[in-house]
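Reading through the C-alpha cells given below for one structure.
Of the protein chains in this complex, all but one are displayed in their positions.
Presenting chain A:
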C-alpha cells in the first residue's frame, strides 16, 4: 500500500479533530487517544519494516510528479524517528491520564497533544522545504497552547518569551526559503539537492554558504544549540511534566533532524559550514555541561542535559563519516527515549515531594525503591554505561571523531559523559540516599500508576542497548542515505 507513510500523520490529525468534539467526556477522550496512539505505533512500525525491505518510500501527494507536487519521503532515519515519536507519544499519554488534571483535560489537552504529534511526524516525513515550514508551525502552535494551557503566572510569562523567539525564527525560516528559492527555483528537497550539486561542480557558490548558515540559525533556534539556546531553560521549566517530557524529547530533536537533513542533503559541498557546525556543537556541549553541574534544580539539570545531547549529535553529524553519522542517528533515538524517561521520573519525584529543589529532597529510596532503581538505570543509560542504550551511539561518535582526526572534539565528547554522569548522579545521591523524610505529612504517595510510563521507556532503552546488534542494520541503512544523497534523489525523482 503506497499510502502507508502518510498514516502516522493522518491518524493523529483525525484523532485530534474527533477529540475536539468530545471535549466534555474525559473517559471517551482517553480511550480514543489511547487507541489512536497504539494505531500510530503499529503503522509506524510497518513503515519501518517497509523501508527496511523495499528501500526509501516516497509518496507524491495527489499523484503530481515529484518536483511539482508535495512529496512525502520516508527514508530509514525518518521512519525510525516517527516510530520513536509515536512510542514517546503513547508513553506521555498514559502518564498524562494520572497527572495532568481534569481542568486541563476538559480544555482540549488531548486534542492539542495529537496535533503536536501531527507536526512532529509530518516534519520528519516531508520531502518539501516549505511543507517542512508548515509542519514546524503545526508543531509550534500546538506547543504554544500546551505550554500556556492552565494559565498560571509562570506559564504566561514564559509563553511570551517562547512565542516571540519562535515567531522570529519562523520569519527567518521563510526568509531562508525565499533566498533558496531564488537561487535554485524549486522547493522539493531532492530536486534542490540535485540543482545545488549542478551549480557546485567547482565548489559551492558563496550565496549557498550564506543560506546554509541561515538554515543553521533557524534550526539552531528550534534545536537549542549554542548561542541560540537562551530561551530554553526558562520556557521548559514552566509547563507541567508530561508536556515537558514531550517538548524535551521531541521539539529540539526536530531542529536537530532538520539540520542533519539539510546539511547532508543540500550543503555537503562546502566543508567550511561543517566546521562552523562542529564548533557550535562543541560549544553547546560545554555550555550544557556548565549548566548541568551548576544547578540544584532537578528540572534545570535535565534541561541542560538536552543541550549537551544536541551538541553531541550535531558534532557527530559535522564530522560526516560513516562511523560518526551512524553514531549520531543511534544517539538521537536513544536520547529521545531517555530524556522523556528522565523528565517523567523527575515528575514523580516532584509529585511526591512538592518541590524540584534538590536540597529539600532526601532518602526517597527507602519508601520508593522502584522509583529509585528505575532512576538509577535511566541515569546510567544517559551517561552511556555499556550494556545500556547510550553507549553504542557515543562510542561510534567518538570513533568517528578520531577517524576524522578531530581529536579535541572527540575528547570533549568523552569528557562530557563524565560530567553528565556527575550531574545526574547528583540527583540520585542527594535525592534518593540520605535520611528518609515525610512529605506533605504522608507516609507514601500513590505513584504506582505514574511509574508505568517511565519504566516502559527504561525497558525500551535497555533493550535498545542490549539488542544494538539487531538494530544496527536499520541504523546503517539510515546512515547510508545520509552519506550518499543520490540514494535519496533517485528514490524521489525516480530517474
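Here, a contact is a pair of C-beta atoms (placed from the backbone, for glycine too) under 8 Å apart; a residue touches a chain by one contact, two chains touch by 3 or more; residues count from 1.
Note that contacts and distances are computed from a predicted model.
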Chain not present in the shown complex, as UniProt names it (candidates "Flavocytochrome c", "Na(+)/H(+) antiporter subunit C", "Energy-coupling factor transporter transmembrane protein EcfT" or "Electron transfer flavoprotein subunit beta"): "Na(+)/H(+) antiporter subunit C"
Of A:35, A:171, A:271 or A:429, the one touching the omitted chain in the full complex: A:171
Touch with the omitted chain, as defined above, among A:153, A:435 or A:448: A:153
Among A:237, A:421 or A:445, residue touching the chain not depicted: A:237
From A:23, A:144, A:230 or A:351, residue that would touch the chain that is not displayed: A:144
In chain A, positions touching the absent partner: 130, 133-134, 137, 141, 144-145, 148, 151-154, 156-157, 159-161, 163-164, 167-168, 170-171, 174-175, 177-179, 181-182, 187, 237-238, 356
